[in-house]
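This is the structure, below, for whatever I ask next.
Yeah, one chain of the complex is gone here, protein chain that is, but the others are all in their spots.
Note that the chains are named A and B in the order they appear, and that numbering of residues resets to 1 at the start of each chain.
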Amino acid sequence: MKHAGLPFWLAVGALLVVVLGAAFAERLAPFGPGEQDITQRLQPPALRGHVLGTDELGRDILSRLLYGGRVSLLVGLIAVGLSCPVGMLVGVTAGYAGRRVDDVLMRVTEVQLAIPTILLAIAVIGVLGPGLSNVILTLTVTGWTLYARLIRGETLAVKERDYVVAARAAGAGDLRIMGRHVIPNVLSPVIVVAVFAVANMIILEATLSFLGLGVEPQVVTWGRMLNAGRLYLATAWWLMTFPGLAIFVTVLSVNLIGDHLRDWLDPRLRRSLL
Amino acid sequence: MPTRRAVLKGAAAAATVGALAPGVTRAQARKPVLTIALPSTPETIDPHQFRSVLSGSIINLMGEGLLTRDPNTMELKPLLAESWRNVSPTMWEFKLRRGVKFHNGEEFSAECVKFSIDRIVKSKLNTLGKLTWPPAFGQETQIVDPHTVRFTTKVPDPMVPARLAAESMTMSPARGLAEYGERFVTDRFIGTGPYRFVEHVVGDRVVVEANAGYWGAKPPTPRIVWQVIPDAATRVAALQRGDVDVILNLPLPLVPAVETSPNARVYSELSSLVSVVLLNTKESPALRDRRVRQALNMAVDRPAIIKNLFGGRARLLNGAAGPAVSNGFDPGPYPYDPVKAKQLLAEAGHPNGLELTFWQSLGRWTQAEEIAQVLAGYWEKIGVRTKLQVLEWAEYIKRAGGSLFKDAFYYSFINATWDASYILQRFKPSFASFRYYDASGDLLKTIEEYDQAFDPKRRRELGMKAQQGVREEAVWVFLWQLDELMGVSKKVKGFKMRADNFIWARDTYVEA
Partner (left out) sequence: MAFGVSLAVFALVHLSGDPVLLMVPTDAPPEVVAETRRALGFDRPLPEQFARWIARAVQGDLGVSLRNHRPVAGLIAERMPATVELTVAALVIAVLVAVPAGIVSAVNRGTWIDSLTMVGAVAGQALPVFWLALLLIAFFGVHLRWLPVYGHGTLAHLVLPAVSLSTIVLGRLARLVRSSMLEVLGQDYVRTARAKGLAEPRVLAIHALRNAAIPVVTVLGLQFAQLLGGAVVTETIFAWPGVGRLVVEAIFNRDFPIVQGVVLVVSLIFVVVNLLVDVAYVVIDPRIRVARA
C-alpha cells in the first residue's frame, strides 16, 4: 500500500476498538444501557462507578456508548448493505440494457438526486413515522442513487471491453455477462463508495435525530445520545462529548481507510464522483 | 421672597415641563425596541384563527375582546365592555365602552361585536373560538343599541363572560374587515389594542408598534419585535449577548447559563398546563378496570421526578383541572406505593403484569423524552411492560384528538375559559374529540349539573364533587404542572406571564 503511514494505522486501530466495543458490548458494559436512576442523573465522569459519567436519566454513558455504537454501526452497515445492491442493479441494468432503459432509469435517479437528501429523508420518515426500521429504510431509499450513477458509468465503459464483446459473440446470455463479467469489474469503486457511505449514514442518523426523526426513545444510538446532550453542553459536557468523539473518530477513521482503499484498489477510480 | 406671580409662573412652567418631562425623560431612559425571542412561528395573525397561546399573546397586543383577565389575579375585568349582567339563564347583556376606535379609524360599536361573534361562531372558518364557545350553544347576538348587545343561547350558559375574556374572542371592525367574514386575513391586523401591526414575516418575526390613538393607557415601549429563534441554545446565547431582551421556553438544562449571566435572570411562573397521561378506556380491556388505572397512578414517584428531573420546578397535579382555575380543586394525591399498585393489578386479574404502549411527542414539550422514559421505568417496576413510541407533533395531535391512541399517551391541556368545566367537559359522552373515557352515572350527572349552574356556591360544590369523582376513577395518570421558564434581561421591567400562560407584554419596557 502506498504511503500507509501513521494516520492510516491509527484509523484502523481506532475502528477496531469501536467495532470490538460494539460487538462485545454485553461483556464490556458495566451497566445496562437503559438502567435509569434519576437520583444519579448528570454525574460527571469518575474513576470508579460511572467512568464516563451519567446522562439526564442517570444511565451510564460508557455502557450506552458501547450499545449505541452497535446500533449506529449496524444502521450504517445495513443501510449500505441494502442500498448498494439496489443501486448496483439499477446501474448495471442502465449501463448494459440499452438506450431506452438507460434513459428511464437515469431520469428516475436524477429526479431523486435533485431532491436534497435531508428533505427526502424527512418526507419518507414523515410518511412512515420515526423508528429504527424506518430510519434504516429511509437511509436506504436516499442512498441507492449514489451507486446507480457510478455503476452505470463503469458499466458503460466495461461493456465495450474485449472479454465482454467476446462473451457476447460466444452467445452468452445478458444476465450471465452482467453477473460474470460486468459486476466483478465494477466492484472496486463500489466498495470504496460503500465504505464512505457507511460513515455518512452515521452522520445522517445523528441529523435525523436532531430533527426529531430518529429511532425510538428506548433504542440507543450515538446520534440520540448526542442530541439528548445538546442542552447540557455547558453544564454536563460529558453527555455530548463522548458520543461526539465516538462519531468523530469512527467517521474519520472510516474515511481515512476509505481513502487508502481507493488509492490501493485502482488509481483510475479517482475520476469517479465521490 | 418670590412674588406670588413668580411662584405661579414658576409653577406653570414646572407643570409644563412636568407634562413634557415624563415623556422626554422616559424616552431617554428606555430602549425603543423590546425584542422577545420565541421558539416557533406564530402561525397566523388572523384575529380568530390562531392556535397557540403564543400567537394569542401577540394578537392580544393588537386586538381586544369585551373582557379580559387581570394579569396578576386572573379576575375578569372589563375591557371593551364596561359592564355586563345576566338577564336570564339564556341571556346576557353587555354595555360597550364608548370612544374606542379601531386602528383604521372605525368606531367600535355593537355592530362590530355582532360581526366578530358571528365570524367566530357561525362562519365556516375554523376559529379557536368555536372551542371556547361551542356553536352547540346556539349563540345569537342582538344589537340593542350602538353600545349595548345581548347574547342569547339555546341552553343556559353561566360561562359567557369567562368565554368572552378568552383571547380567541377578539373584536374586529365590521366595516374594515367586511370582506373577511368567511376568509382569512393574512396581511393586516385591525384591532383596538395598544399596539398596531407592522409586519409578519412568516416563520421569522412579528413586529408591532405603539398605537398613538389607543383609548387606554399609553404603552411604554414604542416597538416590540417577536423574533423566532427555533433552537433553544441559540436563544440563550442571544440573551447572553444582549441581542434579545426576553426569551420564552427556556429549557431547564439551560437555566444555569441564564442564572450565571451577568445581564439576565430566570423568570418563572407556574404553567397552567396540566400534564397527564391519558388512558384509553375504550380500546384497552385492561384499562377499563379502574384498579389498573389506579395502579398506574400509584406506581409513579412524582415527588422524586419533580425533584430530580425538574429541579423542584413543578407542582403535583392531583385532579383533572388543577387548583388554580375557577372551581378548581385539589382532591389529594395518589400515594407512591408500588407494592399496593402491584396488588391492585393482581386483583384486577393481572398478577403477572401487562403490556402497555405509551406514546409521546418530541419537540413539543420540554424534556418530553426524559419524562416518557422515566414513567416507563416506574411502570416496568410494577410489571407493566411499557413500549415507548414517539411521533412528531403533527401526527401526534391528529391521533390524540381523533381518539386514535391505543393504551396511553402524554398530553398537556390548557384551560381557555379558566374554569374547571373546560377540562371536565371532556368526560361528557357528547364531547367531540379526545374520546378516551366516558363519564357515566353519578359523575356524569354532576358534570352536567355543573355546566348549567349559575350560583357560584353551587358551582364550587359541584366542581369539587366532579373533580373528586374523576380522581377516584383515575381517569388519567395525574402528573404535574411545570414551571414555565423564561429568560429576561435584568433591564426589562413590567414583563409578566399570566397564570394561563398568556404573555402580558403591554406594560413591558427595557431600561436603556
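Heads up, the rule we're going with is that a contact is a pair of C-beta atoms (placed from the backbone, for glycine too) under 8 Å apart; a residue touches a chain by one contact, two chains touch by 3 or more.
None of these values were measured; they are calculated from a predicted model.
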{"item": "Listed residues B:L248, B:A376, B:A400 or B:L424, member touching the removed chain", "value": "B:A400"}
{"item": "Among B:I143, B:A233, B:L316 or B:A346, residue touching the chain not depicted", "value": "B:A233"}
{"item": "Hidden partner chain, touching residue among B:R51, B:R223, B:R290 or B:K340", "value": "B:R51"}
{"item": "Missing-chain contacts mapped onto subunit A", "value": "2-3, 5-7, 107-108, 110-119, 122-124, 126-127, 153, 156, 199, 203, 206-207, 210-211, 223, 226, 230, 233-234, 240, 244, 247-249, 251-252, 255-256, 259, 267, 270-271, 273-274"}
{"item": "Interface with the undisplayed chain - residues on subunit B", "value": "40-41, 43-44, 46, 51, 124, 126-128, 130-131, 184, 186-187, 201-204, 227-231, 233-235, 237-238, 240-241, 243, 392-395, 397-398, 400-402, 431-434"}
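The rule is short, and it goes like this: only the chains that are shown with their structure count from here on.
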{"item": "Parts of subunit B lying in touch with subunit A, wherever the complex brings them together", "value": "232-233, 251, 253-254, 256-257, 304-305, 308-309, 360, 362-363, 367, 369-370, 372-374, 376-377, 387-392, 395"}
{"item": "Residue numbers on subunit A that touch subunit B, as the complex places them", "value": "36, 38-39, 41, 56-57, 126, 129-131, 212-213, 216-218, 228, 230-236"}
